[in-house]
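The complex is shown incomplete by one protein chain, all other protein chains being positioned as in the whole.
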Amino acid sequence: MGRRVCVVVQSRANYARIKSVLVACAGHPDLDLQVILGASAVLERYGDLRASLQAEGLNVSNIIHNVVEGAVPATMVKSTALGMIELSSAFENLRPDIVLTVADRFETLATAVAASYMNISVAHTQGGEFTGSIDESVRHSITKLSQIHFPATERARNVLIRMGEAPRSVFLTGCPSIDLAAGAKSKPSLAALNRRGVGGSLDPAQPYLVVVQHPVTTEFDSAQDQAACLIESVERLRNGGLQVVWMWPNIDAGSDAMSKALRTYREDIAPENVHFYKNFDPEEFLSIMQGCTVMIGNSSAAIREGSFLGVPAVNVGSRQAGRERGPNVIDVGYDADVIYSATQTHLNREQPIESSTLYGDGNAGQRIAQHLAEVDLTVQKSFYIDGEK
Amino acid sequence: MGRRVCVVVQSRANYARIKSVLVACAGHPDLDLQVILGASAVLERYGDLRASLQAEGLNVSNIIHNVVEGAVPATMVKSTALGMIELSSAFENLRPDIVLTVADRFETLATAVAASYMNISVAHTQGGEFTGSIDESVRHSITKLSQIHFPATERARNVLIRMGEAPRSVFLTGCPSIDLAAGAKSKPSLAALNRRGVGGSLDPAQPYLVVVQHPVTTEFDSAQDQAACLIESVERLRNGGLQVVWMWPNIDAGSDAMSKALRTYREDIAPENVHFYKNFDPEEFLSIMQGCTVMIGNSSAAIREGSFLGVPAVNVGSRQAGRERGPNVIDVGYDADVIYSATQTHLNREQPIESSTLYGDGNAGQRIAQHLAEVDLTVQKSFYIDGEK
Amino acid sequence: MGRRVCVVVQSRANYARIKSVLVACAGHPDLDLQVILGASAVLERYGDLRASLQAEGLNVSNIIHNVVEGAVPATMVKSTALGMIELSSAFENLRPDIVLTVADRFETLATAVAASYMNISVAHTQGGEFTGSIDESVRHSITKLSQIHFPATERARNVLIRMGEAPRSVFLTGCPSIDLAAGAKSKPSLAALNRRGVGGSLDPAQPYLVVVQHPVTTEFDSAQDQAACLIESVERLRNGGLQVVWMWPNIDAGSDAMSKALRTYREDIAPENVHFYKNFDPEEFLSIMQGCTVMIGNSSAAIREGSFLGVPAVNVGSRQAGRERGPNVIDVGYDADVIYSATQTHLNREQPIESSTLYGDGNAGQRIAQHLAEVDLTVQKSFYIDGEK
Partner (left out) sequence: MGRRVCVVVQSRANYARIKSVLVACAGHPDLDLQVILGASAVLERYGDLRASLQAEGLNVSNIIHNVVEGAVPATMVKSTALGMIELSSAFENLRPDIVLTVADRFETLATAVAASYMNISVAHTQGGEFTGSIDESVRHSITKLSQIHFPATERARNVLIRMGEAPRSVFLTGCPSIDLAAGAKSKPSLAALNRRGVGGSLDPAQPYLVVVQHPVTTEFDSAQDQAACLIESVERLRNGGLQVVWMWPNIDAGSDAMSKALRTYREDIAPENVHFYKNFDPEEFLSIMQGCTVMIGNSSAAIREGSFLGVPAVNVGSRQAGRERGPNVIDVGYDADVIYSATQTHLNREQPIESSTLYGDGNAGQRIAQHLAEVDLTVQKSFYIDGEK
C-alpha cells in the first residue's frame, strides 16, 4: 500500500488548479489518492463536482457539507469552522499521511488547521504569492501550518523561504493550472457556449469578452458599487457590438450584493448578446479564455492561465494586487471610463500577446506527485533562518 | 466613546500574559475594553477566571463555551472550530474595532481567523518567537492573520518583519507577563501553598521544586512516557528531601494520558512532600516561582518570567525548542538521570542568577494600550519586503 | 419590565403564521417582545425578512445564520444543529422567560430543544395537527418539549391532551395565520403580480392559478418526479388559457431537484402566461390567494388560510395527509390527469365556496399575547392522564 495523499477540494476553482495533480497521484504507483469534496464543490448551484470527477475516473472518498448560507463575513467564519469539524472526523477515518490543500480560498484554511493539529503533514500549492482580499492573509497563514510547499513561481519560492520555510521543503513545480492550459483548445464550441447558463445566444466565431468578477471580502461594503461600475463599462462595450460571457461571482462575502446587481441588470436590460454562466468544466473554460478577445474583471485565471495563453486581460481593483503578471495584463481601478479604454487598448493591439511560462510549463502535476511520493515527512515545524540553522 | 478593543482570553495562562494589558486598557481614556472568556478559562476544573477578573474590577462582556472534551488531536480541531462559530456571533454583537489575541495556544487561532475574516483588525502578542509543539505553527499562522504586532523581544521583532509584516505595524513592547513578574513577592505564603490542591502539606521556608509539564501535541503518542520519565526523576529528588509543587497539565492533546500517569503516581505512592495544583492566580504563581529552588518541566514561564526573576530552571524536551533564553535555563532531554543531574547543578550553584530583561522591563501593558489607542487601523494586509515597498 | 417573550422566526412561512402574535405582543403592556430571525428568514434568496419586520415597527433582537447549504437530509440535521448552537448563545444573552416557536418546520425543533434544555418555558403554535413529511414527527416532538400550547383547532386541542399535555397548558386560540387572512384584500394589484419574480406578465383581472409545491423530505428521492408530474398538469391548464402564479419550493431536502425541474421547464418552454416567484409579503400572498381561480400543490396555506378565504384548492400528494380540511379542498395523488380533472371540477363550480372558521376566527394573536402574559410558568413537565392525575 502506498503513501495516502488526501486532497481536499472545496470549489470548482480549486479543482481547476489541482486536477492535473489528482490525475498524476491516481496514476502513481507509490501513492494512494483520497479525495474529499466540500464547500461549494458539492453544491448544485455552484456546479457540483462529483460528476466531473467521476468522468475522470477519480473516486471521491468523502463528501462534506460545510457552507453556511449568508455570504457575509460571519458566515465565512462559520463555514470554515464547520469544515474543520467535518474534516477532523473525515481524517480520523481516512488516516492520510499527507493532506494537500489548494491555494488560498477562505475555507481552505480549515483543511490546513485540521490536518496540522492532527499531526498530519500538510502540503500546499500557490504559497508565497501576493494578492488582495482575505486570500492574502489566508494563503500565508496556511503556509505557516504547512510542511511541504509547491510554489508556482521563482519569486514565490523565495518568499516562502524568507517566511521561515526550510528550503528542503519548498519545491518549485509551477502551477498545476498551467498543465490544463497547455492542453486547451483554441476555440470553444457553439454548444459549450449556449447549452448552459441563461441569456442570449452567442457565436464563438464572433468576438466576445469574458467577464469574471468576484467579491473582495475586505471591501465587503463596496460589492454593490463595484458590480455597478463593471456593468456600466461592459454595457458600453456590449452596445459597441461585442458579445459577453459573464460568470456569476463565487461564494465569498459580498456575493449576494454582487449577484443581486447582476440579476437586476439581466432582468431589466435583458441584453441579447450577453450570456450568464455559473460554471464550466476547467478545460471548457480554458478554451473560452483562449478564444476570447479580452478578459475583464478580477479573476486570478486572467493572470495565471491568461499569461500562459496570452489572453488580453483588464484586471480591475485590488483583488489581484501584488500578484506577478505577464505582459497580457492592464491594471485599472473601479472607474467605468478607464475599464472601457483599457479594453479598447487591447482591442487595438496589432500583435498577439506572447505566451509566458511565469506560472509554469505544463508539468506541475507530475512533479508534485513525485515529490509527494518521495519527500521526508515530519510533523514538528521549525523556523528556518538561512545562515543560522 | 473610545476605540473598542476586545481581548479574548481562553486559558489561565493567557490571562497571566495579558493581565497588565487589560488593566491598562480599562484605565485608558480612549479605549473601551471588551473581554471575552472562553475555552478552559471558564471551566471549573481548570480554574474558572470569572472571579479573578471580577476581583480586578474587569467586566466580562461575553462567555463562550467551546472546549470539546477528549484531549486528542481531533478534539483540538473541534474546540477551535466551535470557538470560531461562537466568536463570530460575539463579534457581531460587540462590534470591536480591534481584537487582541494572546500568544499561541491552539484555540487562540480561532480568535484570529474569526476577527480577520470579519474585517476586524487583529492585534497579537508574543509573535515572532520560536518553540516546539503545534504552538510553533499556530503562532506564525496568527501573525499572518494579524495587522498589529506586539513582540516581546528584539529578535522576535526582526523575525516578524522578515516574515513580511510592515515595520510600522510591529511594536517592540516587551511581554506583559514580565509586568506581573516585576511586582511579584519574593516568597509564597503558607496559605497559598496549602489551602488548595491535593497532597501533603508544604512549608515555604523549606526548599521546594516547582514542576510544570504540559503535553506536546506533536508528540501526542509519547505523553505517557514523558510523564513517567519526569515522575522518575522528581521521585529521586523528593526522596532526597525536596518538597514539590506540581501543576496539572493543560488541556492540549495528550493531557489525558499525562494526567492519568500523575493520578496513578499520586494514589500509589501518596508522596507526603508533594502537593498537586490545578492552578493559581498569576501573582500567586509568580511568588511561588520566585521562592522556589529549581523549576523543572517544559513551561514557558520558566523561560520568560523565569529569566526576569532569575529562577533556576531545568527545561525538558522539545516544547520550548528555539525560544530565547536567559542564563537561568539548563536544557535537557527526556532522561531521568540527566534531569536529576541538571537539577543538582542548579542546587550546587553558589551565586543567585541575575535578572534579565530579555522579555521585557515591566511596562508592556501601558505601551500596548497606548499603541492600541493610536495605531492606524487597516483591513487589507500586504506583504512587506524591505527595499521593495 | 414585562415578561420577556422571545419569538424565533426561521422562514417567511413562519412569519405569516405568527405575525399577528408579534404585533399583539409588541403592543402588550406586560410583555417585552424579543424577535430572533434565523435560517431562511435572513437569506436574500428566500426573501430576507429584516425589512418586512422593520416596516411593521418590529425590532429584531438577534440574527442567526444556520442554514447549511445542500438541501439533502444530512444538511437538515446540520442546519438544525447549528441553530441550536447559535440559539443557546442568543438565549444566554437575551434571558427570555418564554420562547415561542412556530409550527413544525424541521429547523424549528432547534428552538424547542435549546429553550427546554435551558429551563426556559416553550410555547408552541399549531401543535396537535396531522400531516405528512418530517413535519409530522417534528410537530409532535416539539409538543413534548413545550410547556404552553396554542392549538388552532378543537381536534388539535384534544390530540394534545391525549398526548399527555395538561389541559391547563393547552389554549384553543385559532391560528394566527387566519388573523391576516381576515384582513386580506380580494384581489392583488397588477404591480404586486409583475414587479417581482421572473416570467410573463400577468393580468389580475383574468383568471389565474396559484401553484405551490414543496418537497416532502420523507419522499426525498421522488422530488424530481413529483415536480415533473405537477409541471405536466399545469402545462395543460396553461395551454387552455389560464395564467399561473408559481412559487419556488422551500429549503427542505429535495428542493434542489425540484428547483432544477422548474428551472429547466421555465428555460425550455419559456411559458408566457406563467410567472415564478420566490416569495411575497404575507398580506400580498393572501390577496393573491383570495383572487385566484384554483390553488394547486401541497401548501398548508391552501388548507388553512384557504378554508377561511374559500379558495378552491387541489391538494396533491401526502404532504398534508391527515390535516383537517374545509370544503374547499379536493385531494389527489401524483397523477397529471387526476390533477387536471380535479382542477376542472373547481373551474366548473357554480357557487363560491363558503368561508370556514375551522382554523380560527381572526383573533388568535390577541388571545395568544394575553395568555403569554398570564399563564403560570413551570419548567418541569409531567405527563397528564385524565382521571389519574
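A few comments on the model shown:
All chains are identified by letter, namely A, B and C, in their written order; residue positions are counted from 1 within each chain.
Here is the rule we use: a contact is a pair of C-beta atoms (placed from the backbone, for glycine too) under 8 Å apart; a residue touches a chain by one contact, two chains touch by 3 or more.
Remember, predicted model here, so these are calculated numbers, not experimental data.
Considering the whole complex, the residue from C:L145, C:A261 or C:V316 that touches the absent chain is C:L145.
For the chain missing from the display, the contacting residue among A:S89, A:S189 or A:T357 is A:S89, taking the whole complex into account. The chain that is not drawn here is touched, among residues C:A26, C:V60 or C:V77, by C:V77. Within the full complex, the residue among C:V5, C:L49, C:I64 or C:L109 touching the omitted chain is C:L109.
In the full complex, chain A contacts the hidden chain through residues 63-64, 82, 85-86, 89-90, 92-93. Interface residues of chain B facing the missing partner chain: 42-45, 65-72, 74-75, 78, 82, 198, 256, 260, 267.
Residues of chain C that touch the chain left out of the display are 73-74, 76-78, 80-85, 87-89, 91-92, 106, 109-110, 113-114, 116-119, 130, 132-134, 136-137, 140-145, 159, 162-164, 217-220, 253, 318, 321-322, 379-383, 385.
Rule of thumb we're sticking to: only the chains that are shown with their structure count from here on.
Ranked by the number of C-beta pairs in contact, the top chain pair here is A-B.
Between the CA-based centres of chain B and chain C the separation comes to 52 Å, rounded to the whole angstrom. Of all residues in chain B, those that touch two or more other chains are 82, 85, 89, 92.
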